[in-house]
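With one protein chain removed, the remaining protein chains of the complex are shown where they sit.
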Amino acid sequence: MLVQAILLGLVAMLGNAEYLLGTSCLSRPLVMGALTGIIMGDIPTGVTLGATLELAFMGSFSIGASIPPEMISGTVLGTAFTISTGSGLETALTIGIPVASLVLIVKNVGMVFILPPFVHKADDYAAKGDMKGVARMHFLGGFFGVNLIIGLCVAIGFYAGGPAVQALLDIIPEWVSNGLQITMGLLPAIGFALLLNMIMNKKVACFFVLGFALSVYLGIPTTGVAIFGAVAAIVLSQLQHAGSTQVALEGGMDDDDEDF
Amino acid sequence: MLVQAILLGLVAMLGNAEYLLGTSCLSRPLVMGALTGIIMGDIPTGVTLGATLELAFMGSFSIGASIPPEMISGTVLGTAFTISTGSGLETALTIGIPVASLVLIVKNVGMVFILPPFVHKADDYAAKGDMKGVARMHFLGGFFGVNLIIGLCVAIGFYAGGPAVQALLDIIPEWVSNGLQITMGLLPAIGFALLLNMIMNKKVACFFVLGFALSVYLGIPTTGVAIFGAVAAIVLSQLQHAGSTQVALEGGMDDDDEDF
Amino acid sequence: MLVQAILLGLVAMLGNAEYLLGTSCLSRPLVMGALTGIIMGDIPTGVTLGATLELAFMGSFSIGASIPPEMISGTVLGTAFTISTGSGLETALTIGIPVASLVLIVKNVGMVFILPPFVHKADDYAAKGDMKGVARMHFLGGFFGVNLIIGLCVAIGFYAGGPAVQALLDIIPEWVSNGLQITMGLLPAIGFALLLNMIMNKKVACFFVLGFALSVYLGIPTTGVAIFGAVAAIVLSQLQHAGSTQVALEGGMDDDDEDF
Amino acid sequence: MTTKTSNAVESAASGEKKLTKKDLNKVVLRSLGMEWDWNYERQMNMAFCYSMLPVIKKLYDKPEDRIDAMKRHLEFFNTTPQLSTLILGITAAMEETAANDPSFDKESISNVKVSLMGPLAGIGDSFIWGTLRIIATGVGVSLASQGNILGPLLFLLIFNVPAQGLRYYLMHMGYKLGSGFLQKIQENGLMETLTYGASVLGLMVIGSMTAGNVAVNVPLVIGEGDAATTFGDICNTIMPGLLPLAFTLFIYYLVSKKNVKTTTLLLLLVAVGLVGSFFGILGV
Amino acid sequence: MTTKTSNAVESAASGEKKLTKKDLNKVVLRSLGMEWDWNYERQMNMAFCYSMLPVIKKLYDKPEDRIDAMKRHLEFFNTTPQLSTLILGITAAMEETAANDPSFDKESISNVKVSLMGPLAGIGDSFIWGTLRIIATGVGVSLASQGNILGPLLFLLIFNVPAQGLRYYLMHMGYKLGSGFLQKIQENGLMETLTYGASVLGLMVIGSMTAGNVAVNVPLVIGEGDAATTFGDICNTIMPGLLPLAFTLFIYYLVSKKNVKTTTLLLLLVAVGLVGSFFGILGV
Partner (left out) sequence: MTTKTSNAVESAASGEKKLTKKDLNKVVLRSLGMEWDWNYERQMNMAFCYSMLPVIKKLYDKPEDRIDAMKRHLEFFNTTPQLSTLILGITAAMEETAANDPSFDKESISNVKVSLMGPLAGIGDSFIWGTLRIIATGVGVSLASQGNILGPLLFLLIFNVPAQGLRYYLMHMGYKLGSGFLQKIQENGLMETLTYGASVLGLMVIGSMTAGNVAVNVPLVIGEGDAATTFGDICNTIMPGLLPLAFTLFIYYLVSKKNVKTTTLLLLLVAVGLVGSFFGILGV
C-alpha cells in the first residue's frame, strides 16, 4: 500500500517531468493511465481507462498562461482507485475530473508562493555572473515549485484511500464544482489574451476577428483557418512589398522564379 | 362604434407618425397590436395578436425606395376585427395580410399624386428664401401625403365592418393577391438598386457580388458578412495607402502605435 | 447482324468525331444511346438507357491529359446488347462500365503507339514548308490513332456478341477492375498537374491551395469558387497596379468612371 | 488645419460664426422626422433641409447665402434615418467653415454628403434593420406572445435606446469629424481611401441583404415525370440565388443607365408580379 | 498604338498584309477539330497549327517565314477547346503585326500563347465542363429518362449554342484584343497584371476542381474494434482531402521538376491502381 503510494507518486512526477523532457506529452491520461496500470498490476484496464480519460480531457491543454486541470493526479488517482476497487469506467471519471480541478488549485499555490523566489534568486546569480547558480535555480525551482507537489498530492491521496478522497470531494457543494468548471472554460482566455498582447496592434487586429469569425460562422477547424491564414499572409506580404524587391516567404530567395 | 373607429384611425396615424418621431418602430405590429387592444378593451389579446402579426411581417421593412406592405392598417384592422368577433388567431392573419397589400396601393397613390406638389412647393419657398415656408411644406406634405390617408383607411375600414372588408378582399382573385405577394418579393430590389446607384463603380462592383456570394454559398447572415466586410475594408484601405502615411480607420490617428 | 455491327461501328466513330466537330458532346451517353436505339430499332429504350448511362458517367470528362473511361463503346455496346436481349437497365450498366474501362486501355495503346509518328511526321513537313502535309497528318493522325480503333472495338464487340464480351469481362479478376477504377480516380491528377505546370509559380501557388481549401472546408462548388476567385483576381490586380494607371479588367478602359 | 486656426484667431477679433452645442441639438431634434415626407423623387430631401434650417439661420445673414444653402440641402438625400445625424453633423461643420472662409468650395459639401450617404445606408440598414430590430423583436415577441404588455414596451426600449442614443452621439461626432478629422483627411488625400473602404463594406452588406430579401421564383417546369425540374432550379445549379441577383442588377441598370424613375419602377414591378402570377411564370 | 497607326498609313501606300473577317472565320471552322488528334506529347499542337494555316498563308510569302510560323505553332498547346479561338484570335492579330513590322519580337507571340492558355483552361473547364455541360445534362436527362427523344436533342442544343457561339465570338474578340487592347496593355506594362489576375482565378478554379475530381482512398485500417479508423480518415483529420491534394502536387512535381512524360505517368498510374488494389492499400 505505502509502496504503491510512493510508486504512484513517482509516476505522477515522471508525468510532470515531461516539461523537462521536451514537453513530450508524458502527462497525458493515455500515458499516465498505462503507467498506473503497470504499478497496479492491471495493464489492460489502465490503458483502457487512460483512453477514456484522454477523451474527457481532450480539450485541456495549455495555451499561454492558461493552466488546464491537473490531469496527472486526476488520471493516476482515478485509474488506481478504479482498479483497486474493481469498479467500472464511470468511477475513473467521477473521481478523476474533480480531483484534477482540486489539485490544479494546489499546484497554483506552489506556482504563486514557492516558484517565484527561485526566479528572483536566479536574477541575483546572473548579476554576479554565476552561471552554475542560474542553472541550479532552474532545476530546483521546477522541482520544488511544481513537480514535488504533484507527486505528494498523488501519493498522499492514494494512501488516504478512495473513501477519504471521495469524502473530501463530497464536501464541495455543487455550485462550487460547477463554478470551477465554468472557470476552466474561462481560463483559456488568459492564454489567448497573453498571446494577443505579444502580437496584436491596430494594423493587424482585424485578423484576430477574422480568424474567430471564420470558425464561428463557417465551422472551419483551426488547421483550416491556418491554411486560409497562410494564403492571406503570403498574399498580403507580397502586396505590402509590391514595387520593392519581392521576397518569397517560403524559400527566402530574392527573385521570383517562374518555374517553381 | 364611430368613436372606436375614430380612435383606431388615430392609433394608425400615431403608428405612421413614427416617421416624425425618430423612425422609432411605433408602426410595427407588436406596438400597433397592443394599442388596438387598449382601444378595443382587450389588452392581452391585442398584445398576443401583435406578436403573431409581427412574426408574419418580420421580413417586411423598408430599404431604400422599397416600401413594404402597409402593416399598420393590416395590424389594426386584423386585430380589431378578431377581438370584436371573438374569433381566433388565423382571422388576424387572413384579414391583416391582404389588407396590408391593399392599403399599400392606396398609400402609393398618395405618394405619387399628393406628396410631390408639396416637394415642388418647398423648392419655390427656398428660392424665395422663405424658411418658414419650407418647414410648413415638410409638415403638411407628410401629413396629407401619407399620414391622413392611412388613418382614413383604418377608420373607414373599421366603420364599414369586417364583412364589408372581407367582401372587398374576396372580390380580389387569387392570381391578383398572389401577384401582389410576388411584387413584395421583387420590391426590395428597387431599394438595393438605389443604394447601389449611390455607391457602386467599376472598381468596387465586385464586392457587391462577394457579399451576395458569401450569403448564398455559405449561408452567412448579414451581420456576419458585415464583419468579414469590415476586415476586408480595413485591410484593403491600408494596402491602398501603403507607402504613404497610414491612417488608422477607427481612431483617426496618424501613426500606427504598436501597443494598441 | 453484320450490317448492324458495321452501323454501330460508324455510330461510335461519329461519336468520337465530336473532336472534329467542335467538341460538341456527341460522344456523351445521352446522344450515343439515342443513336444506338435508332440502329437497333427501339428509340425509346435507347434514349432511356442513354440517360441512365449519362448519370453513371456524369463525373467522367477530360481535363488536361486525363482521359476518362471510353464511354462511347461502353454506351453503344451496353445499349445494343440490352435491346437485343430485351433485358433490364442493369445490363446496360454491368456491360457498359467495364467495357468503357477496357476500351480505354485499347484507346491508350493507339495514342501511345500509333498517334505519335503522325505528330513527328508533321514536324518534318513543317520544316519543309509543306502546308498540305501538315494538314494531312492532322487528319490521318486522329483517324488512325483513335477514331478507327474505337469503331473497330464496337463493331467487333457487337459481332462477337454479348456472351463473348461478357466472357472476356469475366476473365478479368475483381482486383483488376477495381484497380482500373482506382486509376480512373487518380488520372485527373495528371490533367491538373499539367494545368498547374502552365500557370503556377511561387508567387501565386497559394491560390491553388486556396481554391482547394474553399472546396473541401466549405463545400463550395467550382462555379462558386470561380466567383470568389474573380473577386480576388480583380481586387488583387487593382492593388498590384495601385499608384500607376489602373486598368478596369472588364472593359479595358484607362480610367475608372464613377457612373459604372 | 491652418485655415481653421487662423480663423479661430480671427474669430476673437471679428465676429466669426460658431455653432454651439445647442444648435446641434436642435438639428438632432428635427432629424427625428427624417422619413416623415420621404418621397420617390428626392427621398429625404425636405426633412434634411428642414433639419439644417437652424444651422443655416445661424451661420448666414445674407438672403442669397441662405437661399443657396437651402437649395443645396433640398437635393436628393437618403440614408438610414437613425444614423443620418452623422452626415448632418459633418455637413453642419462644413457649412460653418464655409460661412467663415469665403474661399471654401461649397460644392465639396454636396460631394461629401453624396459620397457618404450610400455606404452609411448599406452599413446602417444592416445594423439597424437587420440586427438591432431583430434582437428587439426577439425579446419583444417572446414576452408578447404570452399576452404580456412588457413585450411591446421592451421592444421599443431595446430598439430606441441604442438607436436614438446613436442619433444623438453621431451628430456631435459628425460635427467633430467635419471640422477636424475629415478636413485633415481631405488634405491628406485620404478621403478617397475612406470612401473606398466604406464602399467595400457597404457593398458587401448590400450584397448579403439582396441575397436575403429579394425573392424571384420561377416555378416553370422543364422535363417530365420524376426527372422534371423547374427553370428556377436550373438557374440555382449555375449559382444559388442567380435570379434575384440578376434581377437586382437589372433594376440597377434601369436606374443608373436608363434613368428610369422610381415611380415607374414601382408600377412596373406591380405589373410584372400580376402578369407573372397570371401566367404562372412567377411564383410566391 | 503609334506603330499600329503608322502601319495603317503605310498600308495605304505599300502592300500591308491585313486579315479579313473571312480569314478569321476560316480559322474558327478549322478550330472545330482542336481535339481531333490530341496527343500526350504536345496535346493540341497539330490542330492549333492546322487552324493557323490560312493565316500563315495569307500573311507570309517567303517560305522561311512560313516554316518559322508553322514550327512556332506546332509547339505544345492546350486549353478548353471551345474557347481556344480567343487565343487563336490574339495570335492571328500578333502574327499580322509581325508580318508588317519586321522589328516585332516574334517570341512574344509564343509568350502570350503560353501565358494565356493555362488560366483560360482553368476558367474555361470550370465553365464549359463544370457548369454548361451539367445544366445541359440536367435538362437532357430529365426528358430522356422518360424515353423522350427531345432529351438528347435539347442536350446538344443547350450545350452547343452557347459553346460554339462563344467559339465564334471569341475569335473576333481575340483578334480585336490582340491588335488593340493587348498591345496597349503590353506597352503599359500591364500584361503582368493581367496574367497575374488570370492566374489567381485560374488556380483557384483548378484547386476546386482538384478537390472534386481527384480521388485517392486509403482504407488501411488502424486500431481495433469500434474505435478503429483508417489511414485515410486520419489524413482527413489533418485536412479534408489531404491525400488527393498531396497526390496531385506530387504528380505536378514529377511533371515540372523531373520532366516525367505524360505517357509514363499514365502507365505509372495504371500500375499504382492495380498494385494498390491487389494489396488492398488503395480503394475505390
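The chains carry the letters A, B, C, D and E, assigned in the order they are written, with residues numbered from 1 in each.
Quick note on the criterion: a contact is a pair of C-beta atoms (placed from the backbone, for glycine too) under 8 Å apart; a residue touches a chain by one contact, two chains touch by 3 or more.
Everything numeric here is computed off the predicted structure, so don't read it as measured data.
A.B. asks: According to the contact rule at the top, which chains on display are touched by the left-out chain?
C.D. replies: A, B, D, E
A.B. asks: Just to verify: which one of A:20, A:106 or A:169 makes contact with the chain not shown?
C.D. replies: Touches the omitted chain: A:20.
A.B. asks: Among E:161, E:222 or E:271, which one touches the chain that has been omitted from the display?
C.D. replies: Checking each option in E:161, E:222 or E:271, the one touching the absent chain turns out to be E:222.
A.B. asks: In the full complex, which residues of chain B touch the absent chain?
C.D. replies: 51, 223-224, 227, 259-260
A.B. asks: Just the residue numbers, please: which parts of chain D touch the chain that's not shown?
C.D. replies: The list for chain D reads 131, 134-135, 138-139, 141-143, 145-146, 148.
A.B. asks: Considering the whole complex, not just the chains shown, which residues of chain A touch the missing one?
C.D. replies: 19-26, 28, 30-31, 33-34, 43-45, 47-48, 50-52, 54-55, 58-59, 61-65, 108, 111-112, 115-116, 118-119, 122-123, 126-129, 131, 134-135, 137-139, 141-142, 145-146, 175-176, 178-190, 192-201, 203-205, 207-217, 220-223, 225-226, 228-230, 232-234, 236-237, 240-241, 244-245, 247, 249, 252
One rule holds for everything that comes next: only the chains that are shown with their structure count from here on.
A.B. asks: Chains shared as neighbours by chain A and chain D?
C.D. replies: Chains in contact with chain A as well as chain D: B, C, E.
A.B. asks: Under the over-half criterion for shared residue numbers, do copies chain D and chain E use the same patch or different patches to meet?
C.D. replies: Different, since most residue numbers here occur in only one copy.
A.B. asks: Identify the chain pair with more contacting C-beta pairs: C-D or C-E.
C.D. replies: Higher C-beta contact count between the two pairs: C-E.
A.B. asks: Roughly how far is chain B from chain C, centre to centre by C-alpha average, rounded to an integer in Å?
C.D. replies: Going by mean C-alpha positions, chain B sits 54 Å from chain C.
A.B. asks: Going by the touch rule set out above, which residues of chain A reach two or more other chains?
C.D. replies: Those would be 218, 224, 227, 239, 243, 259-260.
A.B. asks: Can you list the residues of chain E that touch 2 or more other chains?
C.D. replies: Answer for chain E, listing residues that touch two or more other chains: 131, 134, 141, 145-146, 148, 239, 256.
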